[in-house]
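The complex appears here minus one protein chain, its other protein chains still in place.
Entry: subunit A
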Amino acid sequence: MRPRIGLAIAAFGLAALTACSSPAQQPSTAAPAGERTLTVYSGRDEELVGPLLERFEQESGIRVEARYGSTNEMAAQLQEEGEQTPAQVFLSQDAGALGVLANAGRFAPLPPDVTGAVPADYTSRDGSWVGLTGRARVVAYDSRTVTAEQAPGDIRTLVEPQWRGRVAIAPTNASFQAHVTALRVTEGEDAARAWLEGLRANDVQIHQSNGAILEAVNSGAAGIGLINHYYWTRAEGDPTAQRAQLKFGDPGSVSALVNVTGAGILGGAAGSAEALELVRYLVSPVAQTYFAEETTEYPLVAGAPQPTGAPALDQLGGPELNLSDLASLEQTVALIQSVGLI
């Protein structure tokens, strides 16, 4: 009696485990010999890059196995995995995470024809990663309570009393952190600290993501929110019919920061033809056009079309800044923490 029941329990447990492990093994066992595969960690949403990766699969015959997560979580995971990572290519939502991984020596160098396709300001200095698309930091304002003229083109004015309790930020979000890093690099540590302290003293609303901020502005819970432009242009339904409207930062100031998404090849995949083929594809006209038309981001390669509903990239007039300088993310997070916003 006893062994039988024990056996039955063990068999049931095993069956349950193997039953759910079978889908896991499918990709590797189903792959016929000689098929080319590629493992990608994507810190960008599947809705945004999934269709593009499918197109790449059809055109190249390489099967892409993609793992999706948030950029910061994926970067933390890549650090934890170290040399043992199964990832060959990392797609990042922001330059800061790429810079941190590059400084940790995780990337294999990219060939000059890839890094040279993108203007030097929007890619790494040492060729460890390449910028793919630009996204402008913008102010989203509630058009029912704030007029276009009142909406600030200079984020430094958000510490003024008229915005008390009405500003929404996402201090744990990579894009906000990159913006603070840019402020530190261009205006100095003291100015950045003073700004953050001013925000805190001004009862700033703390949200977890750009999406949550846009939601707050659209529902009137916040008057002003700091987000990336494409959250607005990609909204469900007609973006211009939303309660939230956009104000682009004053040209030439740090308020007009253009951050980039980018890609890097992990050290373990150095020399992988498939990895290089994907990165080349991402800076090709086909992929760059896709980004402009489908995700409404700014293509970085010359000659690609511009997204509709947003001013042209060269008219934004971002600050004098190389995006490799955004790698000092740790100091930024330490600053935000010491001010008490996270």
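Everything below uses one rule, namely that a residue touches a chain if its C-beta (ideal position, glycine included) is under 8 Å from a C-beta of that chain, and two chains touch if they have at least 3 such contacts; residues count from 1.
FYI, contacts and distances are computed from a predicted model.
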item	value
Listed names "Sulfite reductase", "Iron(III) transport system permease protein", "4Fe-4S dicluster domain-containing protein" or "DNA-directed RNA polymerase sigma-70 factor", matching UniProt entry of the absent chain	"Iron(III) transport system permease protein"
Touch with the omitted chain, as defined above, among A:Glu57, A:Glu81 or A:Glu187	A:Glu81
Contact partner of the left-out chain, one of A:His207, A:His229 or A:Lys247	A:His207
Touch list for subunit A against the chain that is not drawn	1-2, 5, 9, 12-13, 16-17, 19-25, 27, 39, 45-48, 65-70, 72-73, 75-77, 79-81, 84, 86, 100, 171-172, 177, 205-212, 214-216, 219-222, 231, 234-237, 329-330, 332-334, 336-337, 342
